[in-house]
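Sharing a structure below in C-alpha cells format, with a few things to ask.
Note that one protein chain of the assembly has been removed; the remaining protein chains are unaltered in position.
Right, chain A next:
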Amino acid sequence: MSAFNAIGQEREVDQNEFTPEIEPQATWCPGCGDFGVLKALKGAAAELGLDPEEILLVTGIGCSGKLSSYFESYGFHSIHGRSLPLARAAKLANPELTVIAAGGDGDGYGIGGNHFMHSARENHDMTYIVFNNEIFGLTKGQTSPTSPKGHKSKTQPQGSAKDPLRPLSMSLSAGASYVARTAAVNPNQAKEILVEAIQHDGFSHVDFLTQCPTWNKDARQYVPYIDIQQNEEYDFDITDRREAADAMYETESALWDGKVLTGRYFKQEDRRSYHEEKIATGAMPEDPIAEQYFDDDHEWKRSYDLLDAHR
C-alpha cells in the first residue's frame, strides 16, 4: 500500500480545484502573460485528472516564480535559478509524484543555466516551464538572456551587444527528450502542449512565450504566431533530432526577426527517464524511497554490518 494516498486516484477533476482561495488573487500586472501560463496549467492538470496533492510544483524567483502561489498543489517557491535541482531530488525521493518546475528566462536560462543544462542532460521525468518574456520582470526591466540584441534597458543603456540565447536548441543539445515552445496568446495550444509535456516520460522543456506589458512594451509576443504543426510549410519529423534541430534553429532565428513560431519540436519516446535509468543500473530502489519511512515493516540496514572491513 502506498503511504501517499493522493497519488494516482482516477477521477473527474474540475480545473477550479487548482485555484487557491487566497486574497489578493495575484500580484501580477494586468495583461501579464503569466496569467496565460497559470490558466493553461490548470486546464492541463484537470484534463489529466491529476489531484492537487499528487503534484509538486517547484518555482524559482521572479514574477514567474509566483506561479506556485496561484496554483493549488503541493508547492515549493525556492530561490532564484534553483527550481530544477530541488525538483529533481523530489522526483528521485518519490518518483510517483508529478513534478513540475517553473520560472522565468532570467531564472532558468541565466542564473540557473547550469542546472538547466544538466537537468536536460539527465532526462529527469519532469516538466520544466520557462516563462520567456525576454526581460527581468520582478527586478524591473533589465535585459535578460533572451532579450533581443540591441535591447535597451537601465543596465544596458546603449543596447545589448549580445545575441539572445537559443533555449530550444540548448535543451535539445543538452539532452531533453521533449522540447516545445508555446505562447500565452495561444491558450489552446499551450494547454495541449502542457498536457503532452506532463505525460511525457522524461525531461520536457516548454519555452512559454509570455508578455510583460509593464517592462517589455515592444515584445514580439504580441504579433500573430504560427503553429508549425498546423502549417504545412514547416513539415518535419519531431522524433528526428536533426530535423528538430533545424526547425528549432529556424524558430529561434525567426523570433529574432519578429516572427513567432510555436509548437512541438522534439519528442523522444524510446529513452528511459533518469530515475528509471538509475533503477535499471541498481543505483536506486524500485519503490519510492520516501515510502520506507512510513512502512513499519521496513528493514533498516545497519552500518555495523560494514565493520568487517575495518577489523
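In this text, contacts are C-beta pairs under 8 Å (C-beta built on N, C-alpha and C of every residue); 3 or more make two chains touch, one makes a residue touch a chain; residues count from 1.
As a working rule, contacts and distances are computed from a predicted model.
Entry comment: the absent subunit's protein name, as recorded by UniProt, is "2-oxoglutarate synthase subunit KorA", drawn from "Methanol corrinoid protein", "2-oxoglutarate synthase subunit KorA", "2Fe-2S iron-sulfur cluster-binding protein" or "NADH-quinone oxidoreductase subunit D".
Residue in contact with the omitted chain (choice from A:39, A:118, A:259 or A:272): A:118. For the options A:7, A:29 or A:254, the residue in contact with the chain missing from this view is A:7. Listed residues A:32, A:46, A:63 or A:86: the one in touch with the omitted chain is A:86. Where chain A meets the omitted chain, the residues involved are 3-7, 20-22, 52-54, 56, 58, 61, 66, 68-69, 72-79, 82, 85-94, 96-97, 114-115, 117-118, 278, 282-285, 289-290, 292-294, 298, 300-304, 306-307, 310-311.
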